[in-house]
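What you see is the complex with one protein chain gone and the rest in place.
After this line comes chain A, so read on.
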Amino acid sequence: MDHDILVTHLTKAYKVREVKKGGGFMQFFKRKYSDHTALSDVSFTVNKGEVMGMVGPNGAGKTTTMKMLSGILYPTSGSIRIRGYVPFEKKHAFLRQISFVMGRKNQLIWDLPAIDTFRLNKEIYELDDAVYKRSLSTLLDFLDAHELIHRPVKTLSLGQRMRLELVAALLHNPSILFLDEPTLGLDIVVHSSILRFLQEYRREFHPTILLSSHDMRDVEQLTNRLMLVNKGKIVYQGTLNALVHLYGTHKRIRVVREKSYVLSKKLKKLVTTDTFPLLELRVKRSDLEDTVSQLLLGGKCTDLTVENESIEKVIEEVLSINSS
């Protein structure tokens, strides 16, 4: 398999100053530092053209991983090879191939229109006029952002800025893309349009993508593989389906019932939502057949569906197992 990203035994420890309660003035002179391990002995690979999702709670080490992979941070130990390059060496040939998009952080020049940032990026990445024009036009078409590029960035909304941020990040057609919570804080409409755009962009240009997000829609719709990170360690690596199969120990049953419907005492314990006419139950996989049979005995239902547990729930379960 052709690996674009190869990470072995990667560790990152931050130096953190200890501030003791009530230490007062003397703390100014007697400074104590401790190591906070943000990432511990992590190894993984990402294949060429693959989209790898990174999921985990705040402080799990997702952003730290991306920052080391893009050469911003220096690893405490371990090694990173991206297309043969060591990211921290910051070789221009490497930096030309990557792009880093961070939710709520801008590379767009705040006081000037976005077109000025695009022109700057044209120079930075030494793009030909024709390539630049074609690339810009394609991206603006994709994101429906033609009318925004001549307005000062500071006058744009968060969603508009993120659309233009993506244009700026993708103008040089990077083959490796780091997306750190690209949909953070966006409203539902903009969120969906950005997701659609990333799907189309991926189909068209096949970049290798490492995506971190708290929103499971991003992960479900964009990634091939998933990496679950907790407390600086990888607790799961594999496909989303395999994760659900491995850890999704429960199923969700939704029933739309009629007024005369009576629920048995035994099933009442399994109810998670009860707002007439909707009834939701969470049952063990092994008990599914029995529960459905008993549910049908309770009276008339107009609808009954069985679903996998939400991916959020499964991940919550994995993380709680891991934490305990």
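Going forward, a residue touches a chain if its C-beta (ideal position, glycine included) is under 8 Å from a C-beta of that chain, and two chains touch if they have at least 3 such contacts; residues count from 1.
The rule we apply is simple: contacts and distances are computed from a predicted model.
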Next on the checklist: According to UniProt, what is the chain that's been left out of this complex called? Choose from "Urea transport system substrate-binding protein", "Cytochrome aa3 subunit 3", "Acyl-CoA dehydrogenase family protein" or "ABC transporter permease".
Outcome noted: "ABC transporter permease"
Next on the checklist: Of the residues A:98, A:179 or A:227, I need the one that contacts the missing chain.
Outcome noted: A:98
Next on the checklist: With the missing chain put back, one of A:6, A:86 or A:112 would touch it. Which one?
Outcome noted: A:112
Checklist outcome for this item: Logged for chain A, residues touching the omitted partner chain are 14-15, 67, 70-74, 90, 92-93, 95-96, 98-100, 102, 104-107, 109, 111-112, 116, 119-120, 123-126
